[in-house]
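One structure is given here, and the rest of the page talks about it.
Just one protein chain is left out here, and the rest sit where they should.
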Amino acid sequence: MSIILYTVATLAIIGATAAIILYFVAQKFKVFEDPRIDEVEESLPSANCGGCGFAGCRAFAEACVKATDLGELNCPVGGAETMESVASILGLEAVKKAPRVAFIRCNGTCDHRPKTNAFDGASTCAISAASYGGETDCEFGCLGYGDCVESCEFDAIDLRADMGVPLILDDKCVACGACVEACPKNLIELRKMYPKGRKVVVACRNEAKGGVARKSCEVACIGCGKCEKVCNFDAITIENNLAFIDSDKCKLCRKCVSVCPTHAIIEVGFPPRKIKEEEKESSTAK
Amino acid sequence: MKKIFTVAPSPHVHSNDSTQKIMYRVVYAMLPLLAWSVFVFGLDALRVTLIAVVASLAFEYLIQKFLLKVKPTVTDGSALITGILLSFNVPSNLPWWIIIIGALAAIGIAKLSFGGLGGNIFNPALVGRVFLLISFPVQMTSWPVNIKSGIDAVTAATPLGIIKESTSIADALNSLPSITDMLIGNTGGSLGEMSAVLIVLGGLYMLWKKVITWHIPVAVIATVAIIASIFWLINPDVYINPAYQILSGGLLLGAVFMATDMVTSPMTPKGQIIFGVGIGLITISIRMFGAYPEGISFAILIMNAFTPLINNYVKPKRFGGK
Partner (left out) sequence: MLKTFNLGGVHPPENKLSADKKIENLPLPKTVFIPVAQHIGAPASPVVKRGDEVKVGQVIAQSSGFVSTNIHSSVSGKVKKVDVSADSSGYSKQGIFIDVAGDEWMEEIDRTEELVKEFNLDGSEIVKKIQEAGIVGLGGATFPTHVKLVPPKGMKAEVLLLNGVECEPYLTSDHRLMLEKADEIMVGIQLLMKSLQVNKAVIGIENNKPDAIQLLTEKAKEYQGVSVVALKVQYPQGGEKQLINAVTGKEVPSGALPIAVGAVVSNVGTAFAVYEAIQKNKPLFERIVTVTGKGVSKPSNFRVRVGTATSELVEAAGGLPENTGKVISGGPMMGRAIPSLDVPVTKGTSGILLMQEEESKRGEVLNCIRCARCVSVCPMGLEPYLLMTLGEKHIFDRAEEERVMDCIECGSCSFTCPSHRPLLDYIRYGKGKVGQIIRSRK
């Protein structure tokens, strides 16, 4: 009987002591944290991709709570919906951001770009780009080892090893921008997303002079300027022998696609065109 | 058509060394020991080795092919070494199914679950051996008699067993084999630990072929020798003379073939000496004060666990100081 008593008493004393110590320690090390941080964090996608520019979702949540205006803050993964719920938690106004999607501006697949040498070093784009211009004569194009694929947290990039250029899967892409950082050739751009995944893009980054560019790749932009002239919306600029279509200004009229002599401008997501006589061979991009 | 040249960052030449060659050199170094064990224990020894090798290779192939779904690497020779080493660490009369369990523990648990060759923290053969020693203590410590000794008995004691069991050193010395017998390998024990001369020979071959460096074996043996000598000098009636400590049991086999396993030993010479001294200390402690007569397997496994730590803190001598 006394054994039981002793046991109970000892345990009680130990428990009580521990509780007291714990209480004081907890008091001593108490950190006040805005409860809204937790709330905001819960509404975020928890991908911790860093696409917002902060070190993970928690850091972003803290920034949101501190902010007085959500204009500068955006979670590209969650999109407008998430930002709206964040705004409602914090009682702020959500700023609508146009959703974006990544695009690899190179169409130099194996059948468009002849191979002129064979790289035998470590198979990463970063190492390949640091040591050589690439396996073709185009020093600007995609290397195809898939550093972007590696960097993508959302499985949104298909390596397409047999084609030589990866493909971004629009439905999975959240425009976090990790691949933009990962690409040593600076090929990937976050472009404005249009309905049905429609795009009109210069799928080329070749800054070499027309002749050189053309020789290295069939579908290289030669900087001829025809697209710039035909564009009614000032969306196209030519710099360093290379055309660029600003996706925020582009109205998807596709005039530039028809005039591009090398098919460097491609259209994505449109129904196949009826081939008209005057358009001769218009590009039928994938 | 234009010729397509290969380009790659330098260097553009490679030594003719390969992982496979290194592995097979270790195998060559072990072959004399295998031959001796067959000579001493008869075909039973060959049976044990064959089962261990076949089981190791088979487990490696099957697990990689069907469980991990990677390209099997059975031909690199590492599983072959594990198989042979495992058989070297068991008595020749071990039932076949126990050997297979040992091979499974070695290859499946110690090697492949850590990522295969190069990823394992512990020496696979030793994990197999210790697994068996703990699971089947009776079978693992009933030693068959040396067919050459001419004694008509079913089982015999190993020198270390004799030392552990004897009431006094004088008593032990009476029943212990002579130093010469132990050098040649005319005693009882596991398959590979018999002949000190052949182990040293294999070690010298590996040194010559640059498979191992001298640091680990020398550190292990020297540590054991020094500690054993100190105790023996203090009280020769209680502690056995250091020659027996070095020549008996698996010390030499462990020091030369298992502690030197590249994957599980430190990278720098300094680290290797720390590693070797650690093994020596733990071995002699277990032998003198522990429950088991032999401690080299445990010692190596314990120091294997310290290898990443040693690698982290012991850096090679940098060019240009500090």
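By letter and in written order, the chains are A and B; residue numbering begins at 1 in each of them.
Here is the rule we go by: a residue touches a chain if its C-beta (ideal position, glycine included) is under 8 Å from a C-beta of that chain, and two chains touch if they have at least 3 such contacts.
In this text the structure is predicted, and so the values were computed from the model without any measurement.
Contact with the chain that does not appear here is found for just one residue of A:Ala55, A:Ala122 or A:Ala161, A:Ala122. In the complete assembly, the contact with the undisplayed chain comes from B:Ala8, out of B:Ala8, B:Val200 or B:Met288. Although one chain is not drawn, the whole complex shows that of B:Met267, B:Leu281 or B:Ile302 it is B:Met267 that touches it. Chain B residues in contact with the hidden partner, per the touch definition given at the top, are 2-3, 5-15, 17-19, 21-22, 73, 76, 78, 115-119, 262-268, 311, 315-322.
Residue positions on chain A in contact with the hidden chain: 116-117, 120-122, 124, 126-127, 130-134, 137, 139, 208, in rising order.
We take it that only the chains that are shown with their structure count from here on.
Listed in rising order, the residues of chain B touching chain A in the complex are 2, 4-9.
Chain contact summary for the complex, chain A toward chain B: residues 115-121, 127, 131-132.
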